[in-house]
Structure formats: structure tokens, C-alpha cells
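Let me begin by handing over the structure; questions about it come next.
A protein chain is absent from this complex, but the other protein chains hold their places.
Moving on to subunit A:
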Amino acid sequence: MMQQLLTAVPLILIALSAAPALIIFMLPERANRTRVTINVAAAALKVGLMAAMVPLILRTDVAPELRIPFLPGTDLVLRIDSLSLLFTLLSALLWLVTTVYAIGYLAGRPNQRRFFGFFALCVTATVGIAFAGNLVTFLVFYEMLSLVTYPLVAHYGTSGALAAARVYLFYALGGGLLVLAATAWLTIVAGPVEFSPGGAEAVAALARDHPGVAIAIFGLLVAGFGVKAALFPFHSWLPRAMVAPAPVSALLHAVAVVKAGAFGLIRVIDDLYGVELAAGLGVLTPLLVVACFTVLYGSVRALLQDDIKKRLAYSTVSQVSYIALGLSMLSVVATTGGVVHLVHQGLSKITLFFCAGLVAEVWGIKKISQLDGLGRRMPLTAAAFTAGALSMIGIPPMAGFISKWQLGAGALDAGQPWVIGVLIGSALLNAAYFLPVVVRMWFRPPAEIREGPVENRTRPVLEAPATLLWPAVATACFAIAVGLFAGLPFSPLDVAGHIAERVYR
């Protein structure tokens, strides 16, 4: 009985995002209130369920699992292990806040049914990716994610939006094809392989007998996931996709698309090959170099942007590569840093995107040069942005500091001290493109803005509509809290450490 209940758990959690999507598509466009209720209720319920599962899965090592026969010899496997738990918890939490934000952001605008429907499908795909127990299952949801994100990026329907969405779709599908080719190849040479912490047996055998094939498959997989994770040179879709509405950008950067790629990298390196095996094959060093280069390259490009969202986009290119950087060092501390950065970067970056959307909505500000004196106009927004920016730079005790500390310590532990140079260089660059913004907001007199403030968006008491403002403040608080309380049990750092330890058996 208990066992049956457990197999149903992954399905229930996926249905909890898929069912709202279907219901929303069936509701008429004008049914705003019902749509909002369903959306928020489902998101909140999911957060609650996920949170309830944390102690169960972390303490008792139960992994609820569901198998459906699919291809000859290969099943669809949905399994909730500690890594899926971390990722789903993040996605559930951010889905909730982003839904609230999107409700405010899109109020009174057309096509809400399409937006929220595909938004929920997008989260469904993310959950599926988190639960996938083998590469084939991963691929099912990975491609689904590519597909359902297209209407979100193309939401405004302008020719720029359509073009950007098309570029996005073809990058994503191209990446998916690489993963498909690699998966099929691996299945043939090693049989159906499933993820298991520390690497799968069959892959180890393959690497022993045919190291060349194992390396080639690894390369295909990393390239395929690297497209979504925006690793250089596959990053250029990401800044273009900034034409999407702010909540989409926020979710895309923090948890959905970019993180799906990063999550794929974690699965491949830690749960398919195993770090030690990958290091033995000599594939980690090239990845480390690419990741370091992307970290620096993204930061330099970010420095050159005046458009707020573009700057944030290039910052994402840089920050997500910290995850790959942590994964590609042979040290339990570095792996912890990479995994925990998945959460920390998500919380910080979503805050920044919420704030960018806020200033654009309320004051019509899109350029950094117009942010002067924002601290007087929108103190809470400016404070949230500052928190996010400081976390990105890595100022203690913010979330970003914790990840960077782990990564630095991991670099020493792994015997690659030069990486610390990259980390310091990147931190300086981060400071160079974020600190001036913060200084502008707090210490300059307010700039004249002809168009703003936008009508109907300012409130007598609050600086912005509550549904837009509170999500930003909430995620900023999360970003501070996960840094401050990183030492407590069940903090993201604690969970990440738990995950990393299982990888190094």
C-alpha cells in the first residue's frame, strides 16, 4: 500500500502542474478570477507537498519511483531523489511567486489564457526534468520544455519577438538532437542506463573498454545541455530571448530553461558518468576551461550593455557557468558549490528580473542610465535589486557568497588554484557592472523621465502594485535567508552537501 502510494507521488506532482494548464486552456479568456485561483492554489499546494517531502526523502532515503514501459528495453522512469527534490522545490517556490507576479504584470492585457496555460506546461516540463530517472525520460521533458516555452518567448507577437522565439526554438531543438543522438548511442553501446549517484555501472564499463566512445558521448551530451545552459559558444539565443514578458524572463533564467540545461549537466557528470570517472577520462578539464571562459566572457559582455534586461541576460550567461565550473572540479566541496549555486543563482536572478520588470512597468525605465535616484522613487524595489546584485557579486552573507566560497574552497581542494583567479576576476567584473547601478539608484538625484510614471501603475501608499512588488521583496528575502541560514539543516547548502557526498562514494 505504502509502496503504491509512493509510486503515485511523482505522477501526482507532475499532474499538479499539468492539470491547471489543461483547465486554463479550457476556460474562456475572460475567466480571470477562476484562472488566478486555480493557478495560485495549485502552485501553493505544490510548494506545500514538496516541503513535506523534504525530511522524508533526505532522512529515510526513500526514492518514490514510477516506471512505464516505453521503448524496447527502455522505460520511462520518474524518480524523486534528493537532487530532484532540490530542483523541484526551487521550481515550485519560484512558480508560485512568478505566478503572483505575472498576474499583476499581465492584468488587463490580452492572451492571458495562452500565457498562463503554457506557463504551467513549462513548469510541468521542469518537474519532469527534475524527476527523470534516465536520459530518455529526461529527453522527453527536455524537448517538451523547448516546445512550450516558444509561445511564451513569442508572447508579444511582434516581429522581433517572433524572430527571437524562432532562434530560441532552433537552438533548443538543435541541443535536443545532440542529446538524442548521444542517448541513442549510449543505449547501444552500454544498454539502457539509469541515473545513480556516483555514476552508472554500465557507463563505467564502457569507459573501461572504449574510452574514446565514452568521451565522444560525453561531449555530445555536454554540448546538447550546454545549449540551454547558455555555455559559450551556444549562448546567443539567451540575450535575444529578452523580448519575452518580464515574468517569462525571470522564470526562464532562474529555474526553467537555463537551469534545465545546468541540471542536465549535473545529471550527466554526477549521476551518469560520476565525477571520478569523468575526471579519469580527462573530460572535466576542457569543460572547466569552457566554463571559466564563459564566466568571464558573460561578465565582460554584461558590462557593455545599457539595457537592463540585456545586462541581466549576459550576467546569467556568466553566472550559470559557475554551476558547470563547480561540477567540473574533482572535489566534494566544489560539487556542493555547483549544485547549491543552482538554487542561489535562481533566487538572486529572479529578484533582479522582477525588479527590472517593476521599473519598466511603473516608470517605463529600460536603460541603466535612467535608474538614477530610483531609491527615492521606489525604495523597496531598489532595496530588492540591491540585495540581488550584492548576492550576485558575492558579498557576505548573501546567497551568492556562499556558492562562491564553496567554489573557491573546492578549487583549492581539487588542486586547481588558478580557478580562484577566475572567481576573483569575475567577482570584480560583477562588481563593475552591478555596483554602479546600485550607486546610481541610491546616491544620485532622480533623473527626469518624460514618459513616467506609467498611469494606473503607481499606488498612493506603495510604490508599485502589490502583486508585482511583494514577489520581488520575497525572493530578495529568500536570497538573504539562504545565505544567512546556510548552516542550518535542510538549507540548500545542507541539501547540496548531502547530494555531493553521495556522488563521491
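Everything below uses one rule, namely that a residue touches a chain if its C-beta (ideal position, glycine included) is under 8 Å from a C-beta of that chain, and two chains touch if they have at least 3 such contacts; residues count from 1.
Simple rule for what comes next: contacts and distances are computed from a predicted model.
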Chain excluded from display, named as in UniProt, from "SGNH hydrolase-type esterase domain-containing protein", "NADH-quinone oxidoreductase subunit C", "Tripartite tricarboxylate transporter permease" or "Hydrogenase 4 subunit B" = "Hydrogenase 4 subunit B"
Residue of A:A107, A:L162 or A:L303 touching the missing chain in the full complex | A:L162
Contact partner of the left-out chain, one of A:L83, A:M144, A:L352 or A:L423 = A:M144
Residue among A:F70, A:W405 or A:Y504 that touches the chain left out of view | A:F70
So that we can see where the missing chain sits, which residues of subunit A does it touch?
-> 25, 29, 68-72, 76, 110-111, 114, 136, 139-140, 143-144, 147, 150-151, 154, 156-159, 162, 165-166, 169-170, 173-174, 176-177, 180-181, 184-185, 187-188
